[in-house]
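A single protein chain has been removed from this complex, and every other one stays in its place.
Per-chain residue numbering starts at 1, and chain names A and B are given in the order in which the chains are listed.
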Amino acid sequence: MSRRRSWMALLLAVLAWALGCEQTGRSHVLAPVYAAGTGVRDVSQNGDTIHVDRAQVVFGPAYFCATSSADRDLCPTALAEVLDVSEFDALSATPTPIGTLRGTSGTYRSLMFDWGISWLLSASRPESTLPALGGHSAVFSGSVTRAGRVVSWSLSIDASPAEAGRPAVAGVRETHALEPADASRALVMTVDPVDWISRVDTNEIFSAADVAGAESVVLGPETTSYQAVLIAMTSSAPPTFEWGTRP
Amino acid sequence: MQRSLIQSLLLLVFLTSCSSATGVGDVSVRLGAEDSITLGLTAGSAAEDVVDGWDVTYSKFIVAVGGISLRQQSTGTQFDSLGVHIVDLMALPATGFELARFAGVPAARYDVFNWQIAIASASATREASVAEADAARMIADGCTYLIAGELTNATGQTCSPGTACVDARTVRFDLCIPAATTFGPCNDPDGAAGVAVSAGGVTNAEATLHGDHLFFNLFPLGDEATIVRRAQWLANSDTGHDGIVTRAELESLQAAQLFTSPNYSLAGAPTVDGHGIETGWDWVRAQARTQGHFQGEGECPWN
Partner (left out) sequence: MLRYKRAVLRVRHEIGWFLAVVVAFSGLPRADAQTAPSVISAREPAYPTDELERANEPVVILHATVEVDGTVSDAHTEEAGNPSFDAAAVECVRAWIFSPATRDGRPVRARVRVAVHFHAPVAREAAPTPMDDAASHEPHIASHPENSEDVASDGDDGDRFAAEGSVDPIADSRAARSSSDYEIDEAQLRATPARDAGDVLSRAPGVYVARGEGDGVAHSIFLRGFDAEHGQDIELSVNGLPINQPSHIHGQGYADLGIIIPELVSSVHVTEGVYDPHQGDFAVAGSVDFRLAVTDRGIRSRSSYGSFGTFRQLLVFAPQGERDGSFAAASFRHSDGFGSQRGGESGTANVQWEFGDGRTRSRVFAALYGARFHLAGVLRRDDVATGNVGFFDAHRDPSALLQSAFAARAMLGAFVDLLGERGSFAQLGVWAQYNDFRLQANYTGYTEISRVDPSWRGRGDLIEQSNEAGSFGFLARYRSERWNPFSILGAPLGAHVEVGLTGRIDLTSQRQNLLDATNNQTWDERVRASIRSSDVGAYADLDLRLGTYVRIRGGARADLLYFDVDDALGNFTPRFRRESFIPGYRRSAMGLAAGPRATLEVSPAPWLTLNASYGQGYRSPQARTLSDGETAPYTKVHSGDLGIRFQLGDLLHASVAGFYTTLSGDVAFDPGEGSLRYLGPSSRVGAALSLRSQPVRWLTGSLSITYVHATLDAPPLSSAEDPSPPYRSGEALPYVPPLVLRADVSARDRLTDLEGSAVTGHLGVGVTAVSNRPLPYGESSAAFGLFDVSAGIAWSALSLDVDVLNLTDAHYAAMEYAYTSNWSPTEIPSRVPARHFAAGAPFSMMVSLGVKLP
């Protein structure tokens, strides 16, 4: 209503309020979102030790849906969303702010999101939405130790959506209530990059090192390790979300 | 004249007072098989074809199905059929197989239609189309599906991970798959929820199984939209190169070895025993949990 609103409208608004504030069944939700890792950097696999030095991840956008099968078709309208796309250190257990959750109250049962690469409905190809990390979804590096031999590895994941308008990660089942804003609360996303990296094939790393004659390998998309981490990030080991107090 | 007018008025009032009685009808819930089950899939470049050169034919597509539920949300009126039938979709008559019949259903739209693929058990009814041995195998292995068939490709090869490719014109598969799933609430192909029961007759509702999901390149939730069908991964799963793919072979292969990006996407895949897809066998079980539809192409979310 403009400043030229008539006194009559004001009077009516007051009267309507006095007669009972008419509301539909939802309220606004606004909360900060943080990302955190587990703080763990090492994992054993078949006697080998995998150490993760770096796990930088780009997250967003994310949509929280009432359906239990969040995807383009079953979630045309989301309960809430995080439209920010942010990079964070997935190894740090300290929550990092990555954006704001905006939406309406209700129970969300699943979510869908991108790891920094989105395929917009009108676009011809998926594109990175944040110029960080060279346009990749995640950049990992570390080493693997087998019987005293240490081979460094690096891995740059591109978690691209399979088709336009679809998110890279869909149907992640999480059930939480979204309630009206409580200034002390925040939504905390927890990722476990070491769990993801645990799926790499250490034999493949050592073999690649042997072939290359170097103690450092780059795990590209042609490698099983790359595909395993990608599957973990996009399907089998998605992040979890919990409401907590604002850090 | 006046008297007859008043009589007609009273008659109309009487009739309108009884207008809430809308009658009852029967509902026949039938099991139907998509053409991809009975006719198989063909290799080709068209949108409905298998794009990597393999023809797919099934010899058995046995399923344990039941747990039919029809409910009207507004009134809570519900009809259930808990019985489980073991049926071979390859032997279905054109009119399908009647899974359940609800009699005396008040005519109205029942906006929730659910059905289940169940673990075969001794209490399930084995239909005549299913061999006793096959039913026994399903019961013993706790399966919901027994799917057998073959892939054929005149220039086909099996390229198992980590091994050299070998020629394979035909690759058979015989899989007893546990993939218990509840489908629903289902929408018909035009998006209408459930079933509208008409009075004084029989309304048919078809629980439809699709036979091509095993060969999808992704897990569409809702509309199947732009899927692509590929079968090479199954041929590659014949790690023993004996011409038949087994459960053990699928379990031995990582999903990352078979379903590589960008040709495949596992986003949105249903979980299997509470975990994500790790192996080729997990993929089979997960895709088996997506095959249920309604009235042909109608969509049913899975649990």
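Annotations for the structure displayed:
We adopt the following convention: contacts are C-beta pairs under 8 Å (C-beta built on N, C-alpha and C of every residue); 3 or more make two chains touch, one makes a residue touch a chain.
Note that the structure is a prediction, hence the values are computed from the model and not measured.
Screening A:79, A:159 or A:217 for touch with the missing chain picks out A:79. For the options B:91, B:196 or B:244, the residue in contact with the chain missing from this view is B:196. Listed for chain B, the residues touching the missing chain in the whole complex are 1-2, 5-6, 8-9, 12-13, 15-17, 19, 22-23, 35-36, 39, 47-48, 73-74, 107-109, 111-112, 185, 187-190, 192-193, 195-199, 201, 203, 222-227, 296-297, 299, 301. Touching the omitted chain from chain A are residues 1-2, 4-13, 15-17, 19-20, 22-28, 60-61, 63, 66-69, 72, 74-81, 83, 85, 102-107, 109, 118, 120-123, 129, 164-165.
The rule is simple: only the chains that are shown with their structure count from here on.
Our note on geometry: chain A versus chain B, Cα centroid distance of 32 Å, whole angstroms. Residues 161, 217-223, 225-226, 254-257, 259-262, 265-271, 275-278, 301-303 of chain B are the ones that touch chain A when the two sit in their complex. Listed in rising order, the residues of chain A touching chain B in the complex are 67-74, 112, 160-163, 166-171, 173, 199, 221, 224-225, 227-228, 230-232, 234-237.
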